[in-house]
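Removed from the display is one protein chain of the complex; every other protein chain stays in position.
The letters A, B, C, D and E name the chains in turn, as written, and every chain counts its residues from 1.
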Amino acid sequence: MNQVWIAIIAVVVAPFIGGLLAGIDRKLTARLQGRYGPPILQPFYDFFKLLGKSKIATNRTQFIWLIAYLVFMITCLVFLVLQQDLLLLVFLLGFAGISFVLAGFSTKSPYSHFGANRELMQILSYEPILLLFALAVYAQNGSFMISSIMENSTPLLISLWPVFIALVIALTIKMRKSPFDIATSHHGHQELVKGIMTEISGPYYALVTLTEWYELVLVLGLIALFWSNPLWVGILIALGAFILELLIDNVNARLTGGLMVRICWAAALILCVLNILYIYFMRGVA
Amino acid sequence: MDIQGMLAVAILLPVVAAVLVFLIRQYQLRGLIVIVTAVALIVNSIYFLKLDLPMNFTPDNPIWGTIITVLDYAILLFYIYAGLSLKNWLVLIFALTQIIPLAWWEFGVGASHALEEIKPAFLIDNLAVLMVLVISIIGSLICVYAIRYMYDHEEHKKLEKSRQSRFLFWLVLFLGAMNGLVLADNLMWLYFFWEVTTLCCFQLIAHDLTKEAINNGARALWMNSIGGTAMVAAMIYLYNANGGNIEYLSLSNIIASGGVEAFLLLPVALMCFTGMIKAAQMPFQNWLLGAMVAPTPVSALLHSSTMVKAGVYLVIRLAPAFNPVLGMIVAVCGAFTFFAASVLAISQTTGKRVLAYSTIANLGLIIACAGLRTELAIAAAMLLIIFHAISKGLLFMCAGTIEHQIWSREIEDMEGLAEKAPLTTFITITGMLSMFLPPFGMLLGKWMALEAVYAVPLAAILFVLASAATMVFWAKWLGRLLQVTPKLGKKIESLSLSYSVPLWSLFVGIFVFGIGIAPLYDRFIKFAVDNVIPIQHAFTEGWQIILPDAATALSLEKGVGLLGSYPVLPLFIVFAIAIVLPLLFVKLKPQELRPIYLCGEHAGDVDTDEWYAEADNVSKLELGGYYFESAASEESLNAWVYVIAIALLVIMFSIALGVSL
Amino acid sequence: MIENLKEISKDTLLQEVQKFADAKARFVTTVCSDLGDKLEVTYYFNYSPGVDMVALRMVVGKDEEVPSISGIYLTAVLSENEMFEQFGLKVKDMAIDFGGLMLLGKDSPVKPMVKDDAAAGKGGE
Amino acid sequence: MPVMLPTIIRNLFGGPATRMYPVQVRDPFEGARGHIEFDDDKCILCGNCARQCPAAAIEINKEKNELVFYPARCIICFVCAEACKKDAVIASNKWRTPYYTKPVEVHVAKAKKEKAKKE
Amino acid sequence: MGIIQTSQVKSPWILHFCNSSCNGCDIEVLACLTPLYDVERFGIVNMGNPKHADVMVVTGPVNYRTARVLKNLYNQIPDPKMVIAVGACASTGGVFHNCYNILGGVDKVIPVDVYVPGCAARPEAIIDGVVLALQKLSKAVGVAK
Partner (left out) sequence: MAPRTIAPFGPQHPVLPEPIQLKITYENEKVVDVVPALGYGHRGIEKACELNEYPKNIHLCERICGICSCMHGISYCEVVERLWPMEVPPRAKYLRTIWSEMSRTHSHLLWLGLLADALGFESMFMQFWRIREKVLDLLEMTCGSRVTQSVSVVGGVRRDIDDEQKKICIRTLQEVRQEAEALINVLATDPTVKARTVGKGVLTKEQAILLGNNGPHLRASGVKEDCRMLGMQAYGELGFEPVVETDGDCYARALVRARETLQAIDLQLEAFSKMPEGEIYVRPKGSPPANEAVYRCEQARGEVFYYAKGNGTRKLERLRVRTPTFANIPSLLVMLPGSELADVPIIVLSIDPCISCTER
């Protein structure tokens, strides 16, 4: 019963945190660019405004995938707060990502189509990093359960800092920040118009926004796992990573998809693999 | 029914039915025979569960041994004939490398007499029954599907002379051979059934008699003949190195040795190699890709759900006889195939080739699991065999149905199928989702494999990269099907019963097995795992899959309780909320429709995909898929793939040789 | 006054233009103007690098067809299309033919730059 | 590698460059071209402004003694102000505020009337 | 006013479309986004996609070809929507009143809610225009509820 309450609270609170973070993101980005910036609550205004817009659509299937995107993202979050299997969480996150891609594909619109293909490239880029993160956690803890991380008194960051760096790269993709904001862009002018989101409008756009908030909280939650005892340090680290992303966003131009895949696979392979092998051999020696 | 009768139904009934089908040229009657056989096989296979497993059986009459020997040589002689008539020297060479040593061994050395004494002929344990179930149920459904498929196929080709009887003959015959193969314990018999499946495979691939079909059939033939040669070599070695003793010419005895007998490692490696060729592992993937020219039921039956499974079946069977190093190298081989095939699948433009690569990849995953040889890994392998057979059988049938609706296999031509054939598309999409996403069984298997794979870090990394690539090629294809212009009021197409019964059966199967996997595992699959490796842990808890931490290869000091958990029911509930409910309840009003965004220049109403281009000409929107030719094409990657795969095989054999000699 | 002006006929046009292409001169533009009963077409070239401009001028009848120089200078294609739709000057074998709808829409006035055509202000409120 | 970093850090701590319009309004420059107004008292309806206006924003109606000005058409070139011999066109440096409907200003030329009366 | 109505006024997303404009107003519209004016203070974001827009900012006079595009884009914007015509040309055709390929102001094709005068319209005037449009919007949604 306790667990059910935790899950419900997490599902209810997460969008507020996510929206607030998105607001901070916009405000801080504006300040970094020498602008005054929108109010912190701006993402919520946007969200409610979108809810009030009239529905227009090009396709019904698109909505089904968008709902799937949201539901699976919430499931991932529930998995995180209930301290379930990390590997399965990553696979579920994969389903969420694929749903979003399919939402983009399910209309015959060129920019949506380009965006979906690029989103696929993004999945191809960050998926190995997340999976290797799970494997690295297993290498360290001997279990894929998030609960084992929480119980472990030594923070993961000490032995898994290369994986942490790789995960920050994945976070850049997940937060859709420069240099990897190739599939849809939150602001600025892009060759893809709005990528996957091009044909998504009104209340369904609000749905995507909501999902992105959940996603943000989820990914930051994953980063917080790196210092789970005490958790507040982990949360601080996650916030630090969040701010780091904003800085990265503002000092880089957007790269192309091909470069992104190459950088991510190199990062995943070099950083994560070396880290895992190191732990593996250290255990072998001991 | 006693065991003898059941075996007869499983193996001989298809043979008899095949002959009948060949003789009867009347469409309805022929179909009826196939359906009756299918029902008999399914019922019979379920009866196997009631047996007191494991049990042995050897036919009393020695005539069976003689018949098999005679047919063996007949098949090999046919290969020689085929090689000569097709002027395909590879076929000829590898037929000769089988027949000459075999004849020399049986008659030159004079082992033929001793060989008749090998007992038992059949070993019926849970693993074998599991395979029989897969073959009989899914195989039979595909045979039913083939009745109508071949009719349409020939209608479309406008053949003067119907060759459906011949086709169904080989298809039904194959079921018997396959059942024999998985049940056989006597290596000689195993070898015979093995050759029959190869023969069926050749005949079916070459069925259309086009040049390409014959060439690809021949390729399948000679590649599998290499496997046959390896098996012959293994048998001769087992006989000779053991001083003319037939003890190790029985699978159960090899396995029972548990990898301790050093000299056994080479024949085990050889047979493993045979299995890997049958499972089209890199570098032998080409025969399976070529096999895609065959009519789709062939691909569904032979090249995804059953025959190629014989290869992985053999590897799993032999897993206990590996030593740890061989196990590791087999795991890496499998993992490499998984990775390379997944990446190559991204650049494929033909639907069936994607399915073929996906099959190769998944077989690689299963073989890798067999190589890992932990309880968890073997359990994963079993689950993967079952779920892969269901999902891939379904997908191939879907591919066939789609082909008969649009008369093309190209993924590009499947654009907007969701509108032209919503029902087929719906089933296809479900099948595809079940291949790579939670909560379905394939993912459960992959998840277990990943949790088990840590013992071999190299394989783990390949798994991870392959998983990412898998998502990409499936999603691309899915996207293609879904890509439609805005329109309301689709009309649902009607499928003939011969199509829809197998399709819906497997469709339901995905969900039934997916949801009920925990009880199923507990009641049945667990014992099949036990046939390979002794089970020590319960992986289930009610409807859930729970992995205790001791189930890993890596023993850690810390007792953290759980390795992982997979809440099956909650995930299916999530799936229902995420997909099924919206599918039922999300509606769209016509007035909410708007044309797609074409930079403000769309021409026409809401369902338009045209726009005004230069000089006010109306131009049609075309959307081609991405195939990443520059990065993932066969041309650019094949050289690497072959080098690495061959290197891995060389390492495998050097290890086996080093240990054995 | 236009400096470096050379009068030519439409038959020698391609020949003359080819000379510029051989000398690596840069095509600047064409100017067409309506002389009432005839059209005056002037081609401007620039010797690069440098700033010396040379002009070729020919006078053609309104229904005469002139050869296209877009085979030599691709960039002339826009000017030639423009002359066609604004003055009705027929240009043969243009590399890209917009069919008189490059700048003008389907409903726009036809041959708006011709003098006798009163294509005065349609705009405004 | 992050060459841009010093700039954005400076931006962060240097405060925004934003001019908080409409709370803070900077006065336009002295000579800025804002909008034009008509001094009805001085206008004699000579029509210089209307003739020279490139956008045809001014119409003269001699019969009604009116000068009709369409602000929405005005391109603020101030040619009229320069052309007016009587200084009846007043050049202002304040920009005109937006509107829901396009206004039409009708100016009755008083100077002209008086002139007419005198005659 | 409910939360949705409040939000509608606080988060106008812009679709900027340039007809046959001379660019003058376009760069001024863009200049509004930059640090000095920073219209994101009001939640204004330039979306570049009609399906996400609330406010359509149109510059330049309409010619025969852009009329079609303008109408198409307008129809793709979900309700409630506002149209702002920026500059003299967008309002009436302005200096191009006697050009042969010009139809006139934006209101010849789609209904316009707010006109911003100027040539080119100053950023301040454009901000004023958006504020005016939002006032109208808030009245409209207020009446509707």
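Here is the rule we use: a contact is a pair of C-beta atoms (placed from the backbone, for glycine too) under 8 Å apart; a residue touches a chain by one contact, two chains touch by 3 or more.
The structure displayed is predicted, hence computed values, not measured ones.
Hidden chain, full complex: it touches shown chains A, B, C, D, E. One chain of the complex is left out; on chain D, the residues touching it are 1, 3-4, 7-8, 11, 17, 28-33, 52, 54-55, 75-79, 82.
Annotation for chain E: contacts to the undisplayed chain at residues 15-28, 30-31, 34-36, 46-50, 60-61, 63, 65-66, 69, 73, 89, 95-96, 98-102, 119-120, 122. Looking at chain B, the residues touching the absent chain are 349, 412, 598-601, 611-615, 619-630.
Here, only the chains that are shown with their structure count from here on.
Where touching is counted per the definition, the chains common to chain B and chain C are E. Each chain gets a centre from its C-alpha atoms; the one nearest the centre of all protein C-alpha atoms is A. Interface comparison, C-E versus A-E: the pair with the greater number of contacting C-beta pairs is A-E. Farthest from chain D in terms of Cα centroid separation is B. In this assembly, the C-alpha centroid of chain A lies 35 Å from the C-alpha centroid of chain B. Separating the CA-averaged centres of chain A and chain D is a span of 52 Å. Looking at chain B, residues 594-595, 597, 616 sit in touch with two or more other chains. For chain E, the set of residues that touch two or more other chains comprises 35, 38, 41, 49, 51, 65, 76, 92-93, 97-98, 105. Across the complex, chain B is touched by residues 17, 49-51, 65, 68-70, 72-73, 75-76 of chain E. Of all the residues in chain B, the ones that touch chain E in their complex are 594-595, 597, 600-602, 612, 616.
Residue ranges on chain D touching chain A, taken from their complex, read 2-5, 8-9, 11-12, 14, 16-18, 20.
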